[in-house]
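One structure is given below, encoded as structure tokens.
The other protein chains are all here in position, but one chain of the complex has been omitted.
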Amino acid sequence: MNDNLKQQLIAWRRDFHRHPEQGFLEMRTASRIAAELHQLGYALRLGREVMREDAIMGKPDAATTAAHAEWALANGAQPEFFAHFKDGFTAVVAELDTGKSGPTTAFRVDMDALPILESSEAAHRPQQLGFRSIKEGSMHACAHDGHSAMGLALAHLIMQNKDRLCGKLRLIFQPAEEGVRGAKSMVEAGVVDDADYFIAVHLGTGVAHRHFVAASSGFLATSKLDVQFKGVAAHAGAAPQEGKNALLAAATAALNLHAISRHSAGASRINVGELHAGNGRNIIANHASLKIETRGADAEVNDYVEAQARRIIAAAADMYALEYDIRLVGSSIHCQPSPALAKRLAALATQSPHFSHVIEEESSSLGSEDAAYFVQRVQDRGGEASYCIVGTELAAGHHHERFDIHEDSLIAGVDILFRAACDINALKYSTLTSK
Amino acid sequence: MNDNLKQQLIAWRRDFHRHPEQGFLEMRTASRIAAELHQLGYALRLGREVMREDAIMGKPDAATTAAHAEWALANGAQPEFFAHFKDGFTAVVAELDTGKSGPTTAFRVDMDALPILESSEAAHRPQQLGFRSIKEGSMHACAHDGHSAMGLALAHLIMQNKDRLCGKLRLIFQPAEEGVRGAKSMVEAGVVDDADYFIAVHLGTGVAHRHFVAASSGFLATSKLDVQFKGVAAHAGAAPQEGKNALLAAATAALNLHAISRHSAGASRINVGELHAGNGRNIIANHASLKIETRGADAEVNDYVEAQARRIIAAAADMYALEYDIRLVGSSIHCQPSPALAKRLAALATQSPHFSHVIEEESSSLGSEDAAYFVQRVQDRGGEASYCIVGTELAAGHHHERFDIHEDSLIAGVDILFRAACDINALKYSTLTSK
Amino acid sequence: MNDNLKQQLIAWRRDFHRHPEQGFLEMRTASRIAAELHQLGYALRLGREVMREDAIMGKPDAATTAAHAEWALANGAQPEFFAHFKDGFTAVVAELDTGKSGPTTAFRVDMDALPILESSEAAHRPQQLGFRSIKEGSMHACAHDGHSAMGLALAHLIMQNKDRLCGKLRLIFQPAEEGVRGAKSMVEAGVVDDADYFIAVHLGTGVAHRHFVAASSGFLATSKLDVQFKGVAAHAGAAPQEGKNALLAAATAALNLHAISRHSAGASRINVGELHAGNGRNIIANHASLKIETRGADAEVNDYVEAQARRIIAAAADMYALEYDIRLVGSSIHCQPSPALAKRLAALATQSPHFSHVIEEESSSLGSEDAAYFVQRVQDRGGEASYCIVGTELAAGHHHERFDIHEDSLIAGVDILFRAACDINALKYSTLTSK
Partner (left out) sequence: MNDNLKQQLIAWRRDFHRHPEQGFLEMRTASRIAAELHQLGYALRLGREVMREDAIMGKPDAATTAAHAEWALANGAQPEFFAHFKDGFTAVVAELDTGKSGPTTAFRVDMDALPILESSEAAHRPQQLGFRSIKEGSMHACAHDGHSAMGLALAHLIMQNKDRLCGKLRLIFQPAEEGVRGAKSMVEAGVVDDADYFIAVHLGTGVAHRHFVAASSGFLATSKLDVQFKGVAAHAGAAPQEGKNALLAAATAALNLHAISRHSAGASRINVGELHAGNGRNIIANHASLKIETRGADAEVNDYVEAQARRIIAAAADMYALEYDIRLVGSSIHCQPSPALAKRLAALATQSPHFSHVIEEESSSLGSEDAAYFVQRVQDRGGEASYCIVGTELAAGHHHERFDIHEDSLIAGVDILFRAACDINALKYSTLTSK
């Protein structure tokens, strides 16, 4: 990677950081990525072309989407590609078909930001260097800005070396990884159905700077549910019996949800993370909303917890004669990286000057990732897939208002991905360079 | 009342006290009452003749009934009437038709005992005088022994004076007042449909000795519910997820039942008095049972609470995928004594040497009484009805293991009832005596 | 009342309606009232002079108060009196001392608005006639705008007729009746300690247009509690055991609060009207807040419910090892209007051409009113007090976004209050007029 590309890599990351866009709102980000890739010569599939609409989960409503579209246009979205993304279908898939027979290799990065108000303390480097979020309340606090930048740099390297590569190389820019909402729609649209190899990458997640994990396993299957209870308001002094109390239904649901049985087949989780009910001290609360997630070591366990949860919610509504609504607003599965690919990636990392320590497989069990849908689809169709971690030095933990990465890790990340591309799709590996 | 009848009155009370029989098991009591009334010349209707079977609530099961029948026969039940009662249909209605035109007046007493182990302390008078319960675990701790004895003494006085009376005089001996289980079946069988006057009587209930309350109002409408939850057991360590937890459903139901809203139309009550669940520390509980009662100032309020309760129970079962069963095992209603009859009874009591203080109407609000079904039916058909209290001195509160009455109050009770009979059904009142 | 004053009355009401100020923020309202009364010649006591600070409940925080002060100044507050009110002490007491011996009579009206977004439908009269609230989210939806206007008109009539009156006449403009927050601080400051008569007035509350209720009883004693639970956040997937779950504590509290026992001494109420907990689906919720109210037929019952509530809240916090805070943000008591004064007011209303139907006393049981503190204080010190209702025609119920009154009822209200002033404080009643 030459210095120019390195500078661009950093610049892209900071530009994305400064303009964070939450899930299914990555209009500015996606349009700039599309423009860049188009200019490089990639064949593009955009928006609805690579997202199955009925598999999208937790998409913001039309008003929010429209309002953001205005913001995006006013803040640097590329007009020529904007139409593909303006309704909140913000995925980008770019492909280089070398024309030579060889494997199809897909790389996936994600693009979305979080609903966090970024720190404005002087010691916070993005503040210091002028790339703090200009969109108050949105922040890249999970490194997806870096992932997207790495995807662009990788695209440059691949295109620079296209004559020495065979098969097809595909770059997937996924929306809405936060809340595990976006991957499934792309997988269902078939974007990796023909992939022989699949590699997703994440920065940080507890892995030290200059360390590399070739296969991160242990993601929990998960379902994210939004619940609404709708009752009847009444004056709590004058006619309490006329109310249908949504607050008590929500409280009953919360307690019984957390009391869902453990499962002997493996770890499970349940959390009611938010509960909001009522709008007046002296009114029987006529509505309540809950944000819930279930998790399980595998699909069986998560399905068990989710099924119990749905029954409990329905019964809590019945208990207070309420109407209710359960919406699945995110989900992911458990996956197991392919050992052969993990070994191969680990070997490549060992050769890289950017890593001082390489781990073949690690089960972090920290949470969930919807890259798992890609991994499983590729494996189901006979391919190999892995999810790898590029270590970095963090200013503060993921999802923290002072989160920041060490930007050298961006270079390390691009290096290992390009090494993988070369290793898998090389005509003649020895002649390739990533200088 | 002559001394002989007074002695008999006391003797009957002690005999009933010594042989307490719980609701729908009053076989010995009813058979002895029937024999006595038959001998006096009353026309009798017994058992099923005066009880509508589908309106009976909370009847013991066949095995319990059969076991008690054996005990009753072995302990003094009158064989000639026993067949009417042995299956647990233990009501007695006796009537004197004077053959002369005049009003129909019905008097109601109750016969059943409570599931209480009677005190065997030396200071407890029944123990001292040798009439403590011989049936361990059953006890007349609510004075129904006295009520039944009063009914027999009243029957004697009426029959002694039958030539001076007109119309019809009816004596109703009701089973299973405890738990408000027995009255409805008699009312539904029509035993007061043609009554012009109805008077029920209770001893004690907080009214002082030699005091008389002509009309006690304020009984709460009530429903008694027995609930069963049936789930699936599972080993709590090895496979907790295979269980369907009846204990948690019962706990959820209990909390939400007590959280049923107050009603602006008047007083309400809800109580889960008993909850039993599970049979092993390391087993997911597969069954649970609850004993519940609802109350309300009137039918509207009680119906509201009961309807909520039924919905909550059903939903708690659904929440844990259980089967459930709700049985109505008792119920009563609110009633309002007839003011004219109350005034008349109060006037009579003022003339009685047995009372030093007379109250026309008092709202005690202490609980529920299924005499209310009789009261309302008589009023609905144009008659007058009242529920009156004869004060007494209590050794300990109602339902206490050392409960005992002052037996002089029995005489006072018979006196006022007979005065009422005479006042209402006299051919010529001035010639009647109750000496 | 002459036509000019009638026009002013309507104009004041509409001005207040257009500029609604919530409890303890009535800076514009109070300053304009003070200016008007000052000009009329009343002796004024303002702000902290008539509010005991430690008896104030539920006062907005300093930032909110300061922000509103800016708004008030920019929207017509009278600068000469503003300093008394700008920190949120917004009470006004005006007095006419006639110099002649006679009773002290106090009239109380309230001034505060509600947190409701007023309807902007064309059919809504304030919208139509241009006096809809200019402060979005605040609205006079309980007629306090009318009460304040009536207070000013009454002040005019009294001053016009001062030569024919004796004793002292006092006008009390109370802040923060909504949430029953303001009265206690004025009573504790002694503003009615020397009053022989006290009259509070309310428009509407279900009483028909041209009807008058001389004494409204049945207000429930009440306490308003704000509760905060503070726990520890943790990632719900990675380390749920590190959290201290404030959401579950709040749910447990809510259920058990609603399960507080009924009280045999009279009606009780409990309501958790709002519950807000958590700030992320995948985070163990580290905070929760509840808005609670208790009520009782009298102080004993309300105190019972409040004591149970406080214990339940403390235990729910302990159950999850949380810190917690309970703040009393409002309270009122039960009161019983003085029968003699009620009779007197009813007689006066019968003579008024503005009323077609007069009720001496009515127990509405609709809710709570902190005028009860005034009533009880006056009675405790030997005076007579009543709370009366002037009927009106409502466009929609109290606290509704389309609430509106029939403005003729303002004139009726002023008329009856002035008749009362004359009746009580007249030198020679026959010579007084309210033309």
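Think of it as A, B and C in the order they're written, each chain with its own count starting at 1.
Throughout what follows, a residue touches a chain if its C-beta (ideal position, glycine included) is under 8 Å from a C-beta of that chain, and two chains touch if they have at least 3 such contacts.
Quick caveat: nothing in here was measured; it's all calculated off a predicted structure.
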**Prompt:** Which one touches the absent chain: A:259, A:321, A:395 or A:426?
**Reply:** A:259
**Message:** Out of C:65, C:252, C:294 or C:338, which residue would touch the omitted chain in the full complex?
**Reply:** C:252
**Asked** Among B:1, B:292, B:335 or B:420, which residue is in touch with the absent chain?
**Response** B:292
**Prompt:** Who touches the missing chain here, B:25, B:142 or B:247?
**Reply:** B:247
**Request:** Using the touch definition up top, pick the residue from A:18, A:269 or A:287 that touches the left-out chain.
**Result:** A:269
**Request:** Extract the touching residues of subunit C with respect to the undisplayed chain.
**Result:** 238-241, 243, 245, 248, 252, 255-256, 259, 261-265, 284, 304, 311-312, 314-316, 318-319, 321
**Item:** Residue numbers in subunit A that touch the chain omitted from display
**Value:** 255-256, 258-259, 261-262, 264, 267-270, 365
**Request:** May I ask you to list the residues on subunit B that touch the chain which is not drawn?
**Result:** 179, 220, 222, 224, 235-238, 240, 245, 247-248, 250-252, 254-255, 258, 269, 271-285, 288, 291-293, 295, 365-368
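We adopt the following convention: only the chains that are shown with their structure count from here on.
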**Request:** Look at all chain centres (mean of CA atoms) and spot the one farthest from the centre of subunit A.
**Result:** B
**Prompt:** Which chains share more C-beta contacts than any other pair?
**Reply:** A-C
**Item:** Chain closest to the middle, measuring from C-alpha centroids that were averaged per chain
**Value:** C
**Prompt:** How far is the middle of subunit A from the middle of subunit B, if each middle is the mean of its Cα atoms, in Å?
**Reply:** 70
**Request:** Would you mind pulling out the distance in Å between where the CA atoms of subunit B average out and where those of subunit C do?
**Result:** 51
**Complete:** Check: subunit A positions touching at least 2 other chains come out as 238, 240, 245, 248, 252, 255, 284
